[in-house]
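Below is one structure. I have some questions about it.
One chain of protein is taken out of this complex; the other chains stay put.
Now for chain A:
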Amino acid sequence: MNVSIIGKALLEHLQIVFTGIAAGCLVGIPTGSLLRGHKKVAKIVFVIVDIIQTVPTLAMFTFVMLIFGLNNSTVIFSIFLYSLFPIVRNTYVGIMGVDQGAIRAGRGLGMTKMQIYFQVELPLAFPVILSGIRLALVSALGIATTGVLIGASGLGMPIWRGIQTRNMSMMLSGAIPVSLLAVLFDVLLSTLEKRLSR
């Protein structure tokens, strides 16, 4: 197993994860924001994303596979579904937690609703939202690893091959990078969160 193969697997792994999480943000942040002020709808949405979150990975792959087939798209879509729970919930909590005084100040100064959302609410809620993204991202790294079982690429492949061929170094060449990635993203995003919340 040479470095270029691991490098390629790593890039594919990141591509799968980021595409899924990006989709999760694109859908999750607006959804979480729109739920503000609609407590009943919020409850229903939370139940739905919570159920999605509870489905075991392989079962999820099975369902999604029916639509996308045996490839990376199935893994990406599954990651997207799993990421909804932390991102929607944290966006909702973050937006709800914005100081009413700040919103009133924004209104009083003559900001439109959109200006208040983008210039006041979203920036102030962002540390909380980021924390949701971090949770989603770290667990997505793990989900992407199991993607190898349904024929997806990524760092799961060297691990799986290593297991099948009793090749310890091959297993580690996938396991070590994926673990390091998880730790790295966790630390980076936590630091960013802390710096952003004043």
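The rule is short, and it goes like this: a contact is a pair of C-beta atoms (placed from the backbone, for glycine too) under 8 Å apart; a residue touches a chain by one contact, two chains touch by 3 or more; residues count from 1.
Just so it is clear, contacts and distances are computed from a predicted model.
J.: Using the UniProt record as the reference, specify the protein name of the hidden chain from among "NADH-quinone oxidoreductase subunit J", "Quaternary amine transport ATP-binding protein", "PqqA peptide cyclase" or "Cytochrome bd-I ubiquinol oxidase subunit 2 apoprotein".
T.: Options "NADH-quinone oxidoreductase subunit J", "Quaternary amine transport ATP-binding protein", "PqqA peptide cyclase" or "Cytochrome bd-I ubiquinol oxidase subunit 2 apoprotein" narrow down to "Quaternary amine transport ATP-binding protein" for the missing chain.
J.: Using the touch definition from the top, which of A:Ala22, A:Ile52 or A:Met111 touches the missing chain?
T.: Answering carefully, the residue with contact to the hidden chain is A:Met111.
J.: For the chain left out of this view, which of A:Ile29, A:Ala42, A:Met65 or A:Val120 touches it?
T.: A:Val120
J.: I need the residue numbers on chain A that touch the omitted chain, in ascending order.
T.: The list for chain A reads 99, 101-102, 104-112, 115, 119-120, 123-124, 196, 198.
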